[in-house]
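Structure in structure tokens, see below.
Complex shown without one protein chain; remaining protein chains in place.
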């Protein structure tokens, strides 16, 4: 599999991890999900991220999942290797690169505060995984409590040749994209890919600001793909029309923590992709009322986008 | 003015504070805003909240604003009295109640952690302001970093007769409303009003879950009023249709911190309510691109709801 | 009273605020405390700091305390003006400077994270209080959760001519003093005074590293004065001998939060300075066992330093 470069663009879904009701990894569902993503014409797949419940997997499980997904698709597969220490990060990164991952994603530990601490952390991380492994910088203050200014991101990009992409999920974040693209234009930072996360909540404007696509876990990646394409084709109103039709549900899905994941897994189950919507603990299930709310929201999307119609 | 009770329902906007470009409080705009809220048929007004830049006002300014708004309307006016200590909280609460406030709102300091610390804080606050002053409990973890479980809210309500309302802005928060209404049904907690905040991002479902209305700073309170009424009338689809038409902009406005406030002030200026969209420092202005995005979003709402059409 | 300059050195105690049992400010004790500090041959007094329960005072009370202390001594008096917003900070700063304060102290709000946020905050603060008011930068991560690197402190000092002193209470903090003094030596930062806080827990080595003295609330400022003088005189072992005799109690006193303050107020009461050891809420009293522990510790110091002997 070719290594990830800063030319990556389009939609790279963040994959949830399917479990059986007894908590074991569900390989059949994993295969169906991989095939589903391929069918949705995405540009890559990210596994073992926060949404993928990576911290709840042990090392062997994580490697097995990577091996299975990588073995089933020719799409570039990015693997989250965030870990409490560099030894575990290195082990996982080297191992998944050997079996064909296209790159890795690294989130900062929530104890980092000063600019220098953040920059130093990524310097150490690159030293640990090796400078030959392309990595994605994850900037998600809402979950990780680490605040990176555009200037800090520029320092990390400049120091580390292997940083090929920013997973952008600051909130608010539109001006950050504009600032980073400004750095490229004024020559103070080399080009990197910017794919947005945060559930896609601002994708409509983020692509207009210069983002190259989405790297998030929305349960209908088909919509993300279309919005990115419509925007690229200059069909602005149509992009917003489609996005807006999904937004009431997208907002519901993007609730933080185990609830947002529960919604996504429920929809993946309803879509026939997952056998079970089980999470590993600490977990949360949807109440009957929440499920009815999701169903209602999807039925409303389906008036415009039939792909949101659930099987009965 | 009659004191606030747990019967309050409907829409109580959180008012921003208008400043002139030189930073002084803008009294003419304050009057226009008060009249605008009355015209929008809201059920009360909350001033000096977080959105009202209350921490950036000194004591005399805060009291002057309260006096002016209270003097101009017969609607119940709630005054935010959150303060770093109980002496300042008491001074402000006693003073505004004397000039006719209907009640006060108290947010927790962001250093509280354990259940007992939170409950103890409100016990002390009530002792400071006096048990005769009706107060609203503000539960906004995203901004204040204080997490109150339903059981903690029940303890606060049970200990303090003067707690008449919850300003609910937890996120996710739907199940919290359901849990609190369940406490009422099973007799373990007396009834309090629940009005929702968080920019109204989940108002459509929150009223279905049992919320009595909204207590938030959305720049088109007319929409909030309508959604609450449509829901009360059992016209569910219409409520969602109207809400969904606003959601793309509502989401944009609800960006955290000074940016969200900048959007609201910009729209209040465009609607002819505010003379200036100035904030006190630390502040943030909108870039030309952000303004264009807001204009675009409002023009899209206006296709459905003409009230969102801005004067040229 | 002459304005504070970067030449300040020696010991500037952080004063607690004496209250009567009913919560009112105790002016007689305030006078006794002022006289006590003068008698202890300190070099200034800081009032209305965190230890002085400043957030629990309203504006008028704070000003009255400042007026009383300033009126009773010719020592430079520094006033804490930290506030949730710049309007209140400005009001207090201008008012206390007019009645003769030598300067003000400003702590950062606990929401600051990035380097730029911290530097920007002090820029705005100086703009608010005016560039003619000398100020002390308080660096206390343990309490304020704000982490300032030496480079950030250098930026603040360089941007703001009126920054005359660092109240240093980082922990660990010895290398920070060395770094800042290194900046002075290499010409990258002008000289500022560095007085240490953190209860004096590392005063013995901090003065050896280049600190100019102490700015902390230890209940025996006489010891701090002696240690600073012994160190200045090159009598290292004697400085440590005296410091070490006090350390078991000093450590006990330096427990964080209301407990540490309760210990100090108890000792001030036992020393005949305060009438009451009352705190305003949220407060904490000492248990009988804690008082006995303090008494025991002081009796042990008294074997070496008779000033620690309490009246029966």
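By letter and in written order, the chains are A, B and C; residue numbering begins at 1 in each of them.
The criterion applied here is as follows: a contact is a pair of C-beta atoms (placed from the backbone, for glycine too) under 8 Å apart; a residue touches a chain by one contact, two chains touch by 3 or more.
Predicted, not measured: the structure shown is a model, and the values here were computed from it.
The missing chain, though absent from the view, touches A, B, C when the full complex is examined. Remark: the omitted chain is touched by one listed residue; of B:25, B:99 or B:151 this is B:151. Of the candidate positions A:2, A:84 or A:234, contact with the unshown chain belongs to A:84. The chain omitted from view is touched by exactly one of A:11, A:42 or A:57, namely A:57.
Touching residues on chain B toward the chain that is not drawn are 113-117, 147-149, 151-152. Contact between chain A and the unshown chain involves residues 53-59, 61, 83-88, 90-91, 110-111, 120-121, 124, 127-128, 280-282. Remark: the residues of chain C touching the chain excluded from display are 171-172, 174-175, 178, 201-202, 204-205, 209, 240, 243-244, 247-248, 251-252, 255-257, 259-260, 287, 289-290, 293, 300.
Heads up, the rule we're going with is that only the chains that are shown with their structure count from here on.
Here B is the chain whose Cα centre lies closest to the centre of all protein Cα atoms.
Separating the CA-averaged centres of chain A and chain B is a span of 33 Å. Counting only residues that touch two or more partner chains, chain A has none.
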